[in-house]
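One protein chain omitted, others in place.
Chain nomenclature is as follows: A, B and C, assigned in order of appearance, with residue numbering initiated at 1 for each chain independently.
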């Protein structure tokens, strides 16, 4: 049955990265390359991103029709989500009815409000807002009064939110179903790095005609970096590194010495480490134009060994697995990064045996299946 | 679904009830639209109903072990009792169309499971399997639980 | 080349290897499985489907694989996967075919937005499409099964696939799951229908699939314009009624029952408006199939 052969040796990472870095290559992709790319990009949640790019450059009629259909389907979905979140923000501002509350819009919706290049086609379903701790209660009570409800939570979750994270559980208006996350801090409650939100709030920038604020460009990148390398396990997170890359490129072109300012800001706020990694990997994977010596000025750079390990693990975690042939190495890398994200919360006496065991499996991959069954 | 979860303002806002008119039976909807020109009517269409409905036919289970349960914080088991959104359940059928807005309530933790189940059924509800419950919950039903 | 031209062994090689790549309406589907029972069932039930053209993109990649359960070590469970992810909990091996079919429908409903997806059966007669939208308890699968054995061309018993800008409907003939009592009704009424195995204990009760007729599958590239919209409702003992339905009502029912009406926004609003304005809208209440079929024949004669 040789005629039905599909080339499974296509490098799926390369297909995806090339498409992102130089989307013009897409018009030369063969059908079998497209088939794999579509599956990989879907897993990385980047179908909409590719579609938006192709649409903008008028290339949609130069690629196979079946690919166009799937790309357009994703783009339509993404546009609907963006509209829903946008509308949710408008309803929240309506509900707050002119109350003087400083609201900073974060993440996806913030990119959309500023029309940043990464916003087109970007999937996001939630609305993330940053407010002062004092305003939190007021917002919660106003929104509850106007029909927003807390997401269904178990008692445990509720206690966790209130006692540990000092945040309120996500609010949802039942008629619209968009999740609204109201934060009063930028660091994840689980993270070991506590970030003072005050300097971020002071530097926030007002969005014209919207009555809301967004983080300053430097802070937006730092927030992105913290989410990637401090709060997160990095699995399938390429799109967030892409956010970082696109925003960095955009503001670097707009403002002379933007990258200098970014480095200084990171050093002042003690966020050198996550910024270092973000710069390192966006340069490595996405070819961001950042001078190599720039990140040497950062405080809190990782040591040689840490960087070596991260260099080997992070790309395997960020980039999606092959849908048919998941690699054991990538699974291990993801596990290590998962553990890293739990590093300080996990006692060493439990962490070490776990790591040794997993390394053993990576050395003797043949034993992994049996070991897993027993474990 | 407990009454106290509904914000006071919504309960009083009779006009908002009109939004649910899309879910009413057809004759009821026609009455609302046509004959009552004396009041303004607005209904907002809700999406995703079809997708929900394809998975919305569920079988009732009698086996208490496979029925969906929730634990409270004292680790007491409470059964999930489901009531269809529109209209009564047909006795004869082995599956139930839960309609577009089924509700669910938890049994009383102080009672044993069999009593909870009995109370559920006498109140017109059914027990559904854990699997069915999870598939429905993921689609936005039963958000109160 | 069609699936029926493959020997069972050839089919097994494909299903267990690179995947059986078949043309499924406007889409291509790749199925992988090593499950002997499912391979046998697909050999019969997928017989009329064409293999996808070589080197064409396949949109949906699904697998049915055995699943070991620690909690039930002796149960024979299977898992449905799409692109390596499984959207449902595992089910018993007997339910493999039903889970495969339902899973493919779910994937279409979740991923496709370049077409407007109505939750509706669709058949064609005299060059035009008759839509039979879902109405709870309507028995649209049963009714469309009857119609397709009475000279109507089956488009789908589940999806009305509409190109929103031009209004064309596309065929997507798939196995049609009869539920519970409908299985016997069809066996009695249409002894010539090819039915798959009866699968008890699914979420929807006992299910048995009808294989779509060869002609419907062969003419899968022939789209058509809609002309009639009939909301069917089976009511025990009811006398036949085929009444006109207000267009506003038809709009409301079609829109709220579409899979992606809201996702398509303005495009869907315009498309449904044009669809309803250009079609004859009826409501059909029936208990007896013969008279229902006669009434639909009369409606679509012109």
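We take it that contacts are C-beta pairs under 8 Å (C-beta built on N, C-alpha and C of every residue); 3 or more make two chains touch, one makes a residue touch a chain.
One rule holds in what follows: contacts and distances are computed from a predicted model.
Chemist: Name the absent chain as its UniProt record does, using one of the following: "Acyl-CoA dehydrogenase", "Cytochrome c oxidase subunit 3", "Cation:proton antiporter" or "PqqD family protein, HPr-rel-A system".
Modeler: Spelling it out: the chain absent from the display is recorded in UniProt as "PqqD family protein, HPr-rel-A system".
Chemist: What shown chains does the left-out chain touch?
Modeler: A, B, C
Chemist: Among A:14, A:90, A:141 or A:253, which residue is in contact with the omitted chain in the full complex?
Modeler: Residue touching the chain left out of view: A:90.
Chemist: Among C:126, C:214 or C:248, exactly one should touch the missing chain; which is it?
Modeler: The one listed residue touching the chain not shown is C:248.
Chemist: Since one chain isn't shown, list which residues of chain A touch it in the complete complex.
Modeler: Output for chain A: 80, 83-84, 87, 90-91, 94, 146-147.
Chemist: With the missing chain put back, which residues of chain B would touch it? List them for me.
Modeler: 13-16, 18-19, 22, 33-34, 36-45
Chemist: May I ask you to list the residues on chain C that touch the chain which is not drawn?
Modeler: Residues of chain C in contact with the hidden chain: 246-248, 251-252, 255, 261-262, 265-266, 269-270, 273.
Just so it is clear, only the chains that are shown with their structure count from here on.
Chemist: State, to the nearest whole Å, the distance from the C-alpha centre of chain A to the C-alpha centre of chain C.
Modeler: So the centre of chain A lies 38 Å away from the centre of chain C.
Chemist: For chain C, write out the residues touching at least two other chains, lowest number first.
Modeler: 262-263
Chemist: Quick one: which residues in chain B touch 2 or more of the other chains?
Modeler: Correct list: 46.
Chemist: Mind listing the chain C positions that touch chain A in their complex?
Modeler: Residues 10, 13-14, 17-19, 21, 28, 51, 54-59, 61, 83-84, 111-114, 262-265 of chain C touch chain A in their complex.
Chemist: Sort out for me which residues of chain C touch chain B in the complex.
Modeler: Listed in rising order, the residues of chain C that touch chain B are 88-89, 105-106, 109-110, 117-119, 134, 136-137, 179-180, 203-205, 248-249, 252, 255-263.
Chemist: Quick one: in the complex, what on chain A touches chain C?
Modeler: 1, 3-6, 30-32, 34-35, 38-39, 42-43, 64, 66-70, 72-74, 76-77, 80, 83, 321, 323-324, 326
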